[in-house]
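Of the protein chains in this complex, one is absent; all others appear in place.
Let's look at chain A:
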Amino acid sequence: MAQAQEASNSVRSERARGLQDAILVVLGILVVWQGLHWLAGDVAVSSPWATVSRLVELLLDPGFWPNVWETLYAFGLALLYALLGGLIIGVTLGGHRLSGEVAEPILVALYSIPKITLYPVILLLFGLGMSAKVAFGTIHGIIPVIIFTMNAVRNVAPVYLRTARALRMGPLSTGWRVLLPATVPEIVSGFRIGFALTLLGTLIGELFASQRGLGFMIIRSMERHDVPTLLAVSLLLFLFATLCSWALLIVDRRLNRRL
């Protein structure tokens, strides 16, 4: 009893310290930011306060929201394609040993080329607009999903599959009840990286090939030298990306610990 009490106390103090550390990190970032502002002046870095108030102004401006929805829509679509496509291709390659071995270095090579070089080709193929953005986001995000899914399926212990066969489970129920639960933790790790890269790809697509969206706002405020807007939009993206990625990380860690 006393021991349990002590353990829960130590968990609580650990949590309190974690919170304290997080606050310190945020404060540290703000201090560095403010310092950069003093160092470089208003032309380069608007102060944290000016940026946040600009962001609030943007969020209250009804003209801002169509840009947010545009980006979210493109990103959501690209993410859907990257995840579904990556899952299907990954399971196929992982299920067949030889094709997996043949494909892996090709995938690694594709993963590490600067895909931004391909943007003229994407524009020529898809034209300006939504489809080019979605295509750009998808090609960035799909490869890590394929790689992680493939490795996850490949590493499923053969005894699971033999048991499924012994129990006379069909391929569908094997996939749903055995393969999926066994591979979910690794696939979630792949999704996490795929999520980040899809966002990156979609935004790059918007920088070059769009008349709307947050990426377009970034490039426009770059051209107009509107630093507060540039930083406010960047801050919004940073917060969105960090929060989503953090949530995925928690899911990821919980799933990986369970095994």
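The rule is short, and it goes like this: a contact is a pair of C-beta atoms (placed from the backbone, for glycine too) under 8 Å apart; a residue touches a chain by one contact, two chains touch by 3 or more; residues count from 1.
Basically, contacts and distances are computed from a predicted model.
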What name does the UniProt record list for the absent chain among "Carbon-monoxide dehydrogenase small subunit", "Polyketide cyclase / dehydrase and lipid transport", "Molybdopterin-dependent oxidoreductase-like protein" or "ABC transporter permease"?
"ABC transporter permease"
Hidden-chain contact residue, picked from the options A:50, A:72 or A:116:
A:116
Quick one: which of A:13, A:163, A:211 or A:242 touches the chain that's been left out?
A:242
If the missing chain were put back, which residues of chain A would it touch?
18, 21-22, 24-25, 40, 43-45, 98, 101-103, 105-106, 108-109, 112-121, 123-125, 193, 195-197, 199-200, 203-204, 207-208, 218-219, 222, 227, 230-231, 233-234, 237-238, 241-242, 244-246, 249
